[in-house]
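Partial complex: the chains shown occupy the same locations as in the complete assembly.
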Amino acid sequence: MNLEVKLPGLTLKNPIMPASGCFGFGKEYSEFYDLSRLGAIIMKAATQFERFGNPTPRVAETSSGMLNAIGLQNPGVERIIANEVPRLAEYDTSIIANVAGSSLEEYIFVARAFNETNDVNALELNISCPNVKEGGIQFGTDPDMAKKVTAAVKEASNLPVYVKLSPNVTNIAEMAKAVEEAGADGLSMINTLTGMKLHLPTGKPLIANQTGGLSGPAIKPIAIRMIYEVRQQVSIPIIGMGGISTAEDVLEFLQAGADAVAVGTANFQNPFACVDIIDALPETLIKYQYTSVQDVIERRGAVV
Amino acid sequence: MKKRHEMKVLSVETIAKETVEMKLYQPEVSQQTVPGQFLHLLVPGFTLRRPISIAKVDRQEGTVTILFKIVGGGTKALAAYQPGMTVDALGPNGNGFSIDDVSEGGRVLLIGGGIGIPPIYHLAKRLSEKNVELVAVLGFQSKDYVFYEEAFKKIAETYVVTNDGSYGHQGFVTHVFPEVGAFDQYFSCGPLPMLRAVTTELQDSKGKVSLEERMGCGVGACMACVLPTVDNSYKKICSDGPVFSAQEVIL
């Protein structure tokens, strides 16, 4: 079955890619399977300089989900380009770089740096990381700020830009329309919802950063609703994510309005999550009477 | 390529208060494991896998034994497993205790606290195959929690310590250090406060410690389990560790 999808700057052999931050730079999971099987790989967030991230504990389990506050730990964009991108480029798959920052200048710096490489196919502009205190989050909750950073990054880079939206907003469609207007080539949604868990013996937050981002199957209904809502109001493609762990979940995201999907938390439960989903996708599409991934995308128009 | 293993449960036994020993059949894992490595276990109904150290292996039988304390929902569910069922596991994960630098005829101090004792036992077994003298200091909360004393006694000069003095010496593991005599190197695993006390007390000795942290992936990809190092960098407990040189990390 034809699982191919074409997105701005990307021709994916299948619509499945690991979500940013849940797959490092691919090295660890390459010990489980051949990364060439993936539609694309979204790398862990890159910032201008090396970041050590937040103190530990950085994760906590919740019902059908987890909280994380890694704090964008990464070796900095230069070392990512030097050490990680070349290794990933050996696989027959597309590379998407997740661009993070705490100032407009930092976003521009990182986007420019990736623009210099030949092996990165697209940027995912992370304006929605809830675990960085210096203001990263504001870009993701204020439409004007989101517009500004999107326009700046578009100018700084020739690569297609997928803006990653935060679900921690009153009006997600407004955010989506703002970044579409600013020139975004696509959207990526959703990032995590801000949550907290307490440690009962102390009554204090379990995660050192106090709050963390909620991911996993628990948030899937929110992701589906937001994608469905945004799909009615914007026309750029959407990379959907939030709680995907089966091929049926992928179908639901495609039906809701996504054009490709990313798998995050599920990798931790099952290191083969992405390839298991890719393997199951054809029979799932057949079961629900679709002939290809493109068929799902085309036929939802009639449905909505 | 790494695999996801279905490990068959052979037996499940409560060997001390809240402490369960589970024997699993999986020849491949049994062959590959070195002391200090852990399994990353999937418990149905829980999002994250549970890291549990390997307490011993029997390569002939193809078995792997783990020991765990019932602390929350995941370990409670694991304790309810019946022989014949299978557990989904990743592993052996991480880097265990390297014993290449333990010289024949030497003397080694082993310090285990509570549920940190199983990997220390695995190490003791492996060291006992070398010509090395072993001294073990085992700390428990109280008498009801004591396990593996006899097993240790067979291969090591063994001191048992309980916090409340209900069995063996009273106090912390560090309290019996004056009695243990000289040693070339120490190995330790246990709760963080214990490891802090041990590494401080023994700061002039060469030693290795096994550490714990809450994990996401358990394979080195998510950065949940990092630990600062003395050279102003960091290590991942799940993949660089869980065993580190006591001199290398900041507890």
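In this document, chain identifiers A and B correspond to the written order of the chains, with residue numbering beginning at 1 in each.
Methods note: contacts are C-beta pairs under 8 Å (C-beta built on N, C-alpha and C of every residue); 3 or more make two chains touch, one makes a residue touch a chain.
Here the structure is a predicted model, which is why all the values come from computation and not from measurement.
Per chain label, the copy numbers in the complete structure file are A x2, B x2.
Basically, only the chains that are shown with their structure count from here on.
We define each chain's centre as the mean of its Cα atoms; on that basis chain A and chain B are separated by 36 Å. Residues of chain B that touch chain A in their complex: 1-4, 42, 46-49, 90, 213-228, 234, 239. By the touch criterion given at the top, residues 21-24, 27-29, 31-33, 44, 52-53, 56-62, 64-66, 68, 70, 73, 216-217, 265, 267-272 of chain A touch chain B in their complex.
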